[in-house]
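The complex appears here minus one protein chain, its other protein chains still in place.
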Amino acid sequence: MRRARDLGIPFEGSTGTYNAITDVPGVTVGYATVIEGESARTGVTIIHPRGGRNHKPVFAGTFAFNGNGEMTGAAWVEEGGMLEGPIGITNTHSVGVVRDTIIAWQARNDAIYQRWSCPVVTETADGWLNDMNGFHVKAEHVWQALENAQGGTIEEGNVGGGTGMLCYEFKGGTGTSSRKLPEKLGGWTIGALVQSNFGRRHQLTIAGVPVGEHLKEHAPFSSGENPFRQESGSLIIILATDAPLLPHQLKRLAKRASLGMARTGSLGGNGSGDIFLAFSTTGTGITKEPIANARYLANDYLDPLFQASAYAAEEAIINSLIAGKRMTGHKGVTVEALPHDKLLEIMKRYNRIQA
Amino acid sequence: MRRARDLGIPFEGSTGTYNAITDVPGVTVGYATVIEGESARTGVTIIHPRGGRNHKPVFAGTFAFNGNGEMTGAAWVEEGGMLEGPIGITNTHSVGVVRDTIIAWQARNDAIYQRWSCPVVTETADGWLNDMNGFHVKAEHVWQALENAQGGTIEEGNVGGGTGMLCYEFKGGTGTSSRKLPEKLGGWTIGALVQSNFGRRHQLTIAGVPVGEHLKEHAPFSSGENPFRQESGSLIIILATDAPLLPHQLKRLAKRASLGMARTGSLGGNGSGDIFLAFSTTGTGITKEPIANARYLANDYLDPLFQASAYAAEEAIINSLIAGKRMTGHKGVTVEALPHDKLLEIMKRYNRIQA
Amino acid sequence: MRRARDLGIPFEGSTGTYNAITDVPGVTVGYATVIEGESARTGVTIIHPRGGRNHKPVFAGTFAFNGNGEMTGAAWVEEGGMLEGPIGITNTHSVGVVRDTIIAWQARNDAIYQRWSCPVVTETADGWLNDMNGFHVKAEHVWQALENAQGGTIEEGNVGGGTGMLCYEFKGGTGTSSRKLPEKLGGWTIGALVQSNFGRRHQLTIAGVPVGEHLKEHAPFSSGENPFRQESGSLIIILATDAPLLPHQLKRLAKRASLGMARTGSLGGNGSGDIFLAFSTTGTGITKEPIANARYLANDYLDPLFQASAYAAEEAIINSLIAGKRMTGHKGVTVEALPHDKLLEIMKRYNRIQA
Partner (left out) sequence: MRRARDLGIPFEGSTGTYNAITDVPGVTVGYATVIEGESARTGVTIIHPRGGRNHKPVFAGTFAFNGNGEMTGAAWVEEGGMLEGPIGITNTHSVGVVRDTIIAWQARNDAIYQRWSCPVVTETADGWLNDMNGFHVKAEHVWQALENAQGGTIEEGNVGGGTGMLCYEFKGGTGTSSRKLPEKLGGWTIGALVQSNFGRRHQLTIAGVPVGEHLKEHAPFSSGENPFRQESGSLIIILATDAPLLPHQLKRLAKRASLGMARTGSLGGNGSGDIFLAFSTTGTGITKEPIANARYLANDYLDPLFQASAYAAEEAIINSLIAGKRMTGHKGVTVEALPHDKLLEIMKRYNRIQA
């Protein structure tokens, strides 16, 4: 699997071992990819904040840059500051089954923290390649993704919830990246996982280069019979960190995911549900005892984390594009992959990659 | 069916014809009540903002007084100002099936306004009388509630999503009320529908009278072996109006539902998901054309609507209590109804009802 | 000075020593009262979260139930979770001078925490008794209130920022109250200080009794030539506590101040700027070091604090009414005080005070 850095695309900052959200200790990711017949091109992605066997809540915060989408469970994250279980990401019309199935899994594992559960499940719309109204994601797929989650290297592109997604009118989907701060800045790790399904072709920007302006072929929404005239689709970004942060600080991190999005050229179209969540696995001391202790970083020391959040989100988006593979789906629609060779040629023309 | 006003309990303001959310022209309400075996005591309530055959969006706004609960679809109401389909209310662990089934119903009826749907589904937890982890609400129940919705007089108490709910540790559930403003104040109608599942017994206040202080028997969470030490459960309030209001004004109405809650004595406990939504059926001129016209009330003329919102919400809560009937459910738990005779006796003692 | 409890009005819960915000260790309150000539009836109130010599920030949160008013500094409280200096409360048109003078005082005392200061200054409109456009609050008054702040018993009624304020169309102004939780619930203290300038007469409710319905005389906005047809004025509530709480939890406390307001009958009119702030003096461990420790209460243990917040806010409002004294001001307008004797008579009629 080639990734953006392998191609020589320049990014800011140093990554963790796997350049993935799984670089944050404990975080695991599971996928179910549903490709069946001519119309099912979808799936579900699961993120376990502490791995699937540790059900202790984490502090979290959310931010909707453009709320044309869904993130169930966001009300309690906002109110209580906590994320109490796994996160699901799927297609827009399958959020319900993913949500209820996560509860069933929690009930089976005695992992419901309060006396009820309001899981975080979020989505992007794969209605271009997938028959969303066919409701192809089933409870069994959700169980599969919950159970097969793992750390280390994880797949990108046409996988899990990202299976049928488009990004800047190329094939997009799932992408991930991470940043490891220097020890003198705390040594914290921040990981991002995105489900990319957003952006108009002409906006696509990579490392500052107006790539989209030079790659106008095979742009389904920008030419000819044009079903999606506005920017459509959505972008989900999940940030994980081992930096000790309080809920209101994690909301600030989630906001910085917007900057990662902006760095790839998007302007946050009306049709795009750009919704972000950040959680911290460390320092929160959540307990059933009356008084807990939370370690946290002073405001004055947050800038490196803010930057790492934006950088990791940006690179995860580009990784989703680099990994996305040509797909034919519902009603015979075909979406092309971003051509690596042409991309490199353009990057060289703008002196962002050495010729 | 006796209602709070029938008993002589004093409330502020004049009601509409049915003293129900259905007094707002077009609004219909459907129920599916699921009472099966020893453990299923639940259901689903559907509100069609314009009736089930008119799929034109309405302007809407939401407010979470305490976000320990779920309202799917709230992100788009906040961002886009629109509610694009029916509202579902159910138990906490059935939100997903209600959500996805509403989408299926919309797809069947060619009633998806954008190219995807993020329905508003909200909940309270009936885990005391109902086996929430049994997932007893099925797609067929949702279809039933979507299809059987009607205007006019609607049921209250142990019905629909409210079937298994508790209110101030008495049997609660579904309640409704409305206010019709005098013509000189615009003549607008405001209706409220609540799913009540909140409050500690000692807090219960009716028309200012500290009723709960005198009705301490059969209070499951306030005495003996006490599984719910904190205030638990939740309160959902849906406000409908034919007053022409903009989205940011409807959010203000939704906030006033908090005051209706407060007037019945609750103090908004940590465990209570107190989440409210208001929509307007009038004046919004939503269109697929580029430019629309919205009539709206000037800020200086909103006070009567604010008051009516609080009053209707308050009375709908009390109606849910008055209509709630004794129920035995999951694990043999029994919850008593508010005893009308004792209530009246207390009201008289405080001179709020004539002896 | 007689206070509401002295008259026998029943309230929930036990107060601290002074039944004042100053029961929270460290909190001091200063006033400058500006009564000059026929038109100046105003002033400024200062709250030092840790006393005027301890400039260490506190965690804080805010909530605007109805944002028709001003609270400078709220953006940073929301973002950073911190309150970095004294709070000022004054009339609407003097917020600027109070704000800049607090900065000057901070600069003089080397008490600017970042390299700039955005103080919290909030207000209600005393334009009925005071000539707001005369800008009668001067820098010297702000210095005076900053310097004369003290703990222990503090004045109420026509004092400080509350000098010219009205409450339910009686003379209102400054009020305070506190709650001390039982040791088994943590033993925490919560104090409230309000600047009351809100409410229509007929809404006035005391301990559940519809007092306003029986006291319709001398209600300037409800009768005759009626310049303020809607509910006008505003309500500021500041909550202080020594309970260790995180910023997002303090926002939840600030929300509960709305319930205290509701318990006195208000319905949150369009014209009323009902804006609340809560801060905690304990457990926050704010430091210039990179990593700090915050003690905090688990969500499941917040209910007693939520209740105490509402109760203290409610009683502080009633105290402002009980302490308010008849005043004649700008253009010869006179506002009456709430008549204690008639109030008690009504309370007895409703059996809320023993005859």
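By written order: A, B and C. Residues from 1 in each chain.
To be clear about the criterion, a contact is a pair of C-beta atoms (placed from the backbone, for glycine too) under 8 Å apart; a residue touches a chain by one contact, two chains touch by 3 or more.
As the structure is a prediction and not an experimental result, all values here were calculated from the model.
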Candidate in contact with the missing chain, chosen from C:104, C:185 or C:291: C:104
Sole contact to the chain not displayed, among C:45, C:92 or C:176: C:92
Contact partner of the left-out chain, one of C:70, C:169 or C:303: C:70
From C:273, C:304 or C:324, residue that would touch the chain that is not displayed: C:273
Absent-chain interface as seen on subunit B, which is shown: 78-82, 186, 244, 246-249, 252, 286-301
Subunit A residues that touch the omitted chain in the full complex: 65-66, 205, 208-210, 230-231, 252, 255-256, 258-259, 262-263, 266-271, 299-300, 302-303, 306-307, 310, 349-352
Absent chain, residues of subunit C that touch it: 64, 66-76, 78-80, 92-101, 103-104, 107, 114-118, 121, 125, 127, 132-133, 135, 228, 232, 270-271, 273, 275
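Keep this in mind: only the chains that are shown with their structure count from here on.
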Mean-CA-position distance for subunit C and subunit A (Å): 44
Distance from the mean Cα position of subunit C to that of subunit B, given in whole angstrom: 32
Residue list for subunit A, restricted to those that touch at least two other chains: 78-80
